[in-house]
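Then we have chain A:
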Amino acid sequence: MTRMRETVIHTDRLTKRFGNFTAVDHISFDVGRGEIFGFLGANGAGKTTAMRMLCGLSRPTEGSGSVAGYDIATQPEMVKRNIGYMSQRFSLYEDLKVWENLRLFGGIYGLGARQTATKTDEMLCRLGLEGERDTLVKALPLGWKQKLAFSVAIFHKPRVVFLDEPTGGVDPAARRRFWELIYSAADSGITVFVTTHYMDEAEYCDRVSIMVDGRIEALDRPAALKRQFEAPTMDEVFRRLARKATRQSD
Partner candidate 1 sequence: MSRHSVVVDHIAKSYGRVKAVGNLSLDVGRGELFGIIGPDGAGKTTLFRILATLMLPDSGRATVGGLDVVADYRAVRGIIGYMPGRFSLYPDLTVEENLEFFATVFGTTVEANRHLVDDIYRQIEPFRKRPAGKLSGGMKQKLALSCALIHKPEVLLLDEPTTGVDPVSRKEFWAMLLKLRNEGITILVSTPYMDEATLCDRIALVKDGSLLGTDTPGGIVGRYPTALYAVRSADMHRLMADLAGYTGAASAFSFGDTFHVTLAPGTAPADLQSHLAALGHKAVCIEQTAPTVEDCFMLLSKKEE
Partner candidate 2 sequence: MRQFKSFVKKEFLQIFRDRRTLLILLAMPLVLVMALGYAIKTELNNARMAVFDASKDARTLRIKEAFRASKWFTIVEEAPTMARIDELFSRGEISMALVFGPDFAATMGKPAGETAIQVIADGTDPNQAAMLTAYAQGVMATATGAGGGIGIHTRMLYNPQQKSSYNFVPGVMGLVLMLICAMMTSVAIVREKETGTMEVLLASPMKPLHIILSKMAPYFTLSVVNIVTVLLLAVFVMGVPIRGSIAWLSVASVLFIVVALALGLLISTLVDRQMSALLVSGIGLMMPTLVFSGLIFPIENMPAALRWISDIIPARWYISAVRKIMIEGTGPESFAKELCIIALMAVVLMAAAMKKFKVRLC
């Protein structure tokens, strides 16, 4: 399974401290092009802080990292231009229509009017949402919203897309359809960096890292992790590692 791939995300002893508290503690890993990388950890393990640094939103205290070939500390603007981001909380503007959202995000990422229009049609067609062009986003079912938000996050063909608990609360069938979108994005060469609390979704990732107390305690393919920890499921692997957590606060 190990394919030789171009490295898209690289971190070397990446660290973030807040006062004397180390939120992210010397994490080092590489993620290849088109890889689906699951970034797991308990609430408060440091996932959000690490993700913020990778998105160029927060400066590392120590260590270094690069995303899409740009240094996250010195070239955050270039990093931002080459990534997409989607979270459960912020995804789309609820009080704008579907096409208005797409036009807006096309504009934000510097696509021309015509390019945006063509891509909008293409995308709505692919998602089967042609009939919803003029629907307000808030009127869409959650599953559709999530699919739409993901498509918006990769609208500008970023090198990497960061997904922060993208499937929270979605019904099981919609969750699986969402993962099909993730697969097809990965197939088209977009690197997917995803956090989730559904452990069955961890199985869908090419590789998974598990963070405990700001450090990466395990990183491998799901099958290899299960072998290593002699656990039948990723859920079990996760529980064994997360139980080791000693840290109680941020």
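A quick word on the picks: all candidates are chains of the complex that A comes from, given by their letters.
Definition applied: a contact is a pair of C-beta atoms (placed from the backbone, for glycine too) under 8 Å apart; a residue touches a chain by one contact, two chains touch by 3 or more; residues count from 1.
Please read these numbers as outputs of a predicted model, since none were measured by experiment.
A.B. asks: In the complex, what candidate makes contact with chain A, out of 1 or 2?
C.D. replies: 1
A.B. asks: In the complex of these two chains, what residues of chain A are touching candidate 1?
C.D. replies: Per the stated touch rule, the residues are 41-45, 48, 88, 141-143, 165, 168-174, 176, 179-180, 183, 197-200, 203-204, 222-223, 233-235, 238-239, 242-243, 248-250.
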